[in-house]
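Of the protein chains in this complex, one is absent; all others appear in place.
A, B, C and D are the chain letters, set down in written order, and residue numbers restart from 1 in every chain.
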Amino acid sequence: MLQYILRRLFTLIITLVGIMVVTFFISLVVPLDPLASIAGPQAPQETVERLRTLYGFDQPIYVQFGRYMQRLLHADLGTSFQTGRPVLDDIIQYFPATIELATMALIVSIIIGIPLGILSAVYRNSAVDHFSRVLSLIGVSMPVFWLGLVLLLIFYFKLGWFPEPGRLDIMLIEPERITGMLLVDSVIALDFEVFWDALKHIVLPAAVLGLYGLAGIARIVRSSMLDVLSQEYIKTARIKGLNEFLVLTRHALRNALVPAVTVIGLTYGGLLEGSVLTETIFSWPGLGRYLATAFLTLDLNAVVGGTMLVALMFSLVNLVVDLIYAFLNPQITLTAS
Amino acid sequence: MNVTHAIDKNEARRRRWEARRRYLKDSYILWRRNRLMVVGTCIIVFLLLVAAFAPLLATHDSYEQILPDRLLAPSTKHYFGTDGLGRDIYSRVVYGSRVTLTIACLVAAISTPLGLVIGVFAGYVGGAIDEILMRLSDVFLAFPKLILAIAFAAALGPGVENAIVAISVANWPSYARLARAETLGVRNNDYIQVIRSMGASNLRIMVGHITPMCLSSIIVRLSLDMGTIILTAAGLGFLGLGAQPPTPEWGLMVSDGRQFLVDQWWVSTLPGIAILIVVMGFNLMGDGIRDILDPHQRQS
Amino acid sequence: MQNKTNIPAKTLLRIEDLHVHFPIREGMLKRQHASVKAVNGISFTLERGDVFGLVGESGCGKTTLGRAVVGLAPVTSGDIYFNGQRIVGLTGREAYERARHIQLIFQDPYSSLHPRKTVCDLVGVGLKLHDLAEGYEIDERVLALLNRVGFSIEHMYRYAHEFSGGQRQRIALARALILQPELLILDEPTSALDVSVQAQILNLLKELQSEFHLTYLFISHDLGVVRYMSNRIGVMYLGSMVETGLTNDIFYRPQHPYTRVLLSSLPSIDPDTPHIGILLEGDPPTPINPPPGCPFAPRCPECKDRCRIDKPELVQHGQDSTHFAACHFPHLE
Amino acid sequence: MLKNIIIFIAAFLALLMMAETPGVDAAGSKDVLVIGMATSDIISLDPAKAFEFSGVGLDAQIYDRLLDFPAGRFDKPELSLAKSYEVSPDGKTWTFHLRKDVKFHSGNPLTAEDVVYSFQRVVILKDQPSFILTQFGITPESIKAVDKYTVQITLDQKYASGIFFSCLSAGVASIVDSKVVKQHVQKTDKYPDGDYGLTWLSRNSAGSGSFILRKWEKGDRVILDANADHFANPPKVKRVVIKEIVEATSRRLQVEKGDLDIAWEMYPDQIKALKQNKDLRIESIPATLIYYLGMNVTKGPLTDNRVRTAIRHAVNYGGLINNIMGGAARPINTFIPAGFAGYQDVSFYREDLEKARQLLKEAGYPDGFEITMDHGDQTPNPEIAQAIQNSLARVGIKVKLNKLISAQLWPKYRAQKHELILARWGPDYVDPHTNAQPFADYKAKQLCWRNVYYNDATSGLIQQAGQEMDNDKRIALYQKANTIIQQEGPYAMLFQPMYEHAVRNNIKDVYVAPMFDLWKLYTVRKE
Partner (left out) sequence: MTTQPLLSVKNLKVHFYTLRGIVHALERVAFELNRQETLGLAGETGCGKSVTARAILRLIDPPGRIISGSIIFEGRDILTIDEAEVRDIRGSQISMIMQEPKMSLNPVIRVGDQVAETLLIHDRSLNRRSARRQAVDMLAQLGIPDPTRMAQRYPHELSGGMSQRIMIAMMLVTRPKLLIADEPTSALDVTIQAQILALMQTLVSEIQTSVLMITHDLGVMAETCERVAVMYAGDMVEVGSVHNVLKHPQHPYTQGLLQTVPDKANPDQPLFSIEGNVPSLLEPQTNCRFAPRCAHVMDRCKREIPPVYNLNGDHQAACFLHDGSPEAQAV
């Protein structure tokens, strides 16, 4: 088990090094001038040249690359051009909000996706199946910014069920920052007013993002459920006299979840990166927006830092998924390759 | 073996054709049985027809701006209303089907062969080469997809063609993964072993026997990915890296129109619905293709 | 086995001290720390025209042995001679040549036929691979062979999934025979089939053998089938050959306790014959790290101390010079 | 198990929807002013570094300057921290006498030392806005404290006082609390000898202004607390929250709903609908921005002024202003925007296709030509670009559009690689010189130079104006240069847009400004 985790971490490091190299070279080939965005449209040429020296962009490529790798190895992600502070600080600032959003979205996807998938499988090719498949497809097929605005229009503006965009009502004081996730911090601080408000704020963006992840989960649950339902041990369960509900929940679901877990893990990764547009629309101060802006302004340090973090999260999530997978599926012994 | 059995070439041809027809007929029955698939296929066929006959279907010049006529609501003159520059949205949606189809098809044509070749090769050869190729695909997979696409689109300059290349680059690892997994599953199958024991070369096995087995799941995956491809292209357009205005690209139209969403809902919503329908069409068709290609379905 | 110096011309296949071990790799550096000893030191010869029946329970290594002969399983040590030529570890041209002469029939006719190809393509693949025919000549030669195994042109362009198990096995036979091989390795060719279909296939196999001058290595767990088909039999247990001899010797004068257990486990179809089965305790052990002595010792009802330490050699115990058993305490009349 | 979870969550969601918000409505709280803005451009709030619209605008609330513009008045700066000044006869040495009753937020008194330190750090840090001061030849040595409340600044030559005072009232000339800043000096990679508090000041404040920076979190909000002890302008509200809302639609929904008091910068198309809402009013003012079409005079047909003039005549100005901008813009034919001294309501060009065709024919392009136009990706640039494309097509000029993100667009412009470019210009400080110099003096290596229009006549006029102490004469020089630029130069001036903000009716005394530097919040009241 431990050995397995170590091996996974080892490949993770290789992947991260690959990402560093790829990112650097992408930034090289991109014919954008980062200084242009730092300097702004009106700055005269001299200013740009001065900044070039200041940021070390006048050095030869290999020198830049060497310095870049050296810094990264010292866990120094450098300073962001767009916020003027260490990228690491920025990430610590913005990432929890994204994690909070993506996690809530994942919960939404799971809560809706799994029952939809099960219903689809049990009533295969019936109206229920068709309905749930089309419903889950709508989630992936709708442009996020459009869906987000429409939901805001309906649930915030017209019906007033949910509060304005943002993470927290401006009149409320944020609890002491521990994890950076409001829902967690407010519970730690026993500030339930904040918890309540933060929860109400997160519902709409989480729903928009969650709808996006729902289809994948519903689909895999459906197909693995179909797979499982045709297995011999399901027949065994019926022969034993179990009613259909127990057959589904006790015998089929856990087996069906085994392959679903992998997809759920991938979905989580997708939600992390899919949060860019949602964050923009819901004024969510998260990493997705930070990273997108960083790329558009060629804020190289921020891009590298953010990308590495997302990649790291992606890989860690996959590791966790594999562990859950092993937990759900006793046939996998992690020591064997 | 010295008995010679003459065979009429015409008859052989006829029977071969008959076998194929039987296969197609079974496919047709399976297709008919899957109602959602019928819907999906109809949507895609409809899209193809719209793209083919765009000049006949369009009521206006899709580029013509009539500024005084901007933001008109849908009417009999402008079926889908007009946009912020006074262009006829219906005609732009109709012409946009060409752009959408081009993007979807070209991405498919670039990323799937790439993924297929890499995946089958890695899976079949195994060992260090497999490890290297898979680490490489890990790197690409771990990158946020949109950001990777942005990077490549930015590197190559804006434009539909470059957006296509960018999306393909971001997409191949998932196909490679899939092809590799399929290859690993098939590699040790009895029928591959038989062919190998009969003296077939590795190249022949990979090309002639393993690739066809991977193809169906790749096709299914691709048809399910079509939606994402279209939406990613739209996202790139939104960031200024995809299709360039005034190209009537649907994603561009949706994002351009979002400032009017509250008061002039049609500007953004109608192209959005077009995306929705087409993405759904591809998805439903993909689900159906999986059923049709599944040999188990045929036996029942 | 005995006369290594002088190989009789009629010997088609000779296997000498064959070992096939599959490594089990684990850990970060994928160190090999154990191996599955699927075939653990086996020797025998196959004369031209022989049907050599290889029996044993699942996991005893009989399938691996068959695969090693056609080069599908990696040989750890030992030699295989085909027509006097060493065929272990052949590559390239030589492997390609060898492939023509030795064909393999798999147990499961459902998985051994490519699901997306027509019968004609399936059977004709050998001709294409070895450039023996082109175009419609392929179709013609395929048809000839299909006719022989009981098909008509009706069936020639259908897909494999349209056929029943027995029909598929006949298609597989046709595919193997189209290259006019000398040796056919039949890996449980009928165990997936019903008895009535099995009878058809067995009859066909017998007919084809004499018609095409074939030699069979017939692998099966079904003693009744092996008895009917083979003239010589080898009994395998846990990667080792425990007894070998002429069919009648094995069935009527078994020397090794395992052979005796095997024979007694076979239920008789005569309801009036009282069945005196010798019941074995436990399951067959895994071929990872087999016991040091006689492989059968842990389950042997007659096991003695020596059996646990000392691995018995395959030697002649009785009168018959073709009958060998690997047992320290063989049953002799 | 699963069932229970589902039931639990369903119940939870139901509760969530039914429950009353325990918090107070934004609009309900009298002391807090909530503004929605697209503030994502802020990089730093340090006055020595801030050069973005929003950042400079915020600094205007936090810091005081020697001279400043009072709320709602934009013609010329008035004394603020300085209570009087003298100038030496050669016009080079300026002496300022400071007010003695000014205290920083920290409680420290504001002295000449602080002024010297503030100017020195700008000059030494050499960040983007530093040129506003250094263009007068100010060096660390040329500024000194004469006594505790007297500062002397020596310039390298004589400069027009209007220009100099405007620059002293710009954000970069804000006075920081030197004692506080010195406590937060860090050594960084780029400033190994100390960063003059650059890092710390980027998200903290050490000012004396009407508001105290409580918190700035990029992507989220800025919180400003009132400085009730301000020497001149104590605010009328206790707190201002500026939420970063990038989507204009979202800002609009929130102001209509009452969650925002002011929604900054509404699109013209939204204004029409917002005007229907009785709870709101629209505060608008012409922005000192100029949208123009830049023409690289070395590229193909553009070398010929007849072609450039043809283009100037082919643009459908009315369509742009009335349709794309929804009327929220005004035509402009001068590089001095309305709101600045020297602005002239002159008209050089109208849409005149006949004349345009005629000119093209004379220039040898009767059938037009093909050309590319670069433009930015932010609304309304793509729309304007497409409209111009359409306009020029009418006289046969086929324009290929090239939408670029800013990181691509500006390097290309600076490298003089464009053909046509759609761009806009905003003043850096409140004086016509800030526009005249880039538009007309190629030696400033600004717009004129980028379009490769090297005209020594206009350049000379601008340089002359820079030293002209008489304001009227100075403005006459600018106007003279403008006429040349309009007739022969590399631009087609498109329009000057309006700033339009949606303000709820209970918000009083909002003075909207034509540029962010002039924006003052201390007057705003909430009822």
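The working rule: a contact is a pair of C-beta atoms (placed from the backbone, for glycine too) under 8 Å apart; a residue touches a chain by one contact, two chains touch by 3 or more.
Everything numeric in this text was worked out from a predicted model, so none of it was measured.
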Left-out chain, listing which of the shown chains it touches: A, B, C
Among C:23, C:41, C:74 or C:165, the residue in touch with the chain that has been omitted: C:165
Options C:91, C:152 or C:196, residue touching the unrepresented chain: C:196
Sole residue of C:89, C:224 or C:292 that reaches the chain not shown, by the stated touch rule: C:224
Where the missing chain touches subunit A, by residue: 231-233, 235-243, 246, 250-251, 254-255, 258, 328-331
Footprint left on subunit B by the chain that the document does not show: 26, 29-30, 33, 297-298, 300
In subunit C, positions touching the absent partner: 57-58, 164-166, 194-200, 202-203, 206-207, 221, 223-225, 227-229, 247, 261-262, 265-272, 275, 277, 279-280, 283-284
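One rule holds for everything that comes next: only the chains that are shown with their structure count from here on.
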Chain whose averaged C-alpha position falls nearest the assembly-wide average: A
Whole-Å gap between the CA centroids of subunit A and subunit B: 25
Inter-centroid spacing, subunit D versus subunit B (mean Cα positions, whole Å): 46
Shared-contact residues (touching 2 or more other chains) in subunit D: 247, 249, 253, 405, 408
Contacts with 2+ other chains: residues of subunit B: 154, 239, 258, 261-262
Partner subunit B, residues of subunit D touching it in the complex: 247-249, 252-253, 267, 269-270, 272-273, 316, 319, 322-324, 377, 379, 382-383, 385-387, 389-390, 401-405, 408
Footprint of subunit A on subunit B - complex, ascending: 33-36, 135-136, 138-147, 150-152, 154-155, 157, 227-228, 231, 234-235, 238-239, 251, 254-255, 258, 261-262, 268-269, 272, 275-277, 279-280, 283-284, 287
Parts of subunit A lying in touch with subunit D, wherever the complex brings them together: 31-48, 50, 54-55, 79, 81-85, 93-94, 111, 114-115, 149, 152-153, 156-157, 160-167, 169-172, 193, 196-197, 199-200, 203, 249, 253, 280-283, 285-286, 289-290, 293, 296-298
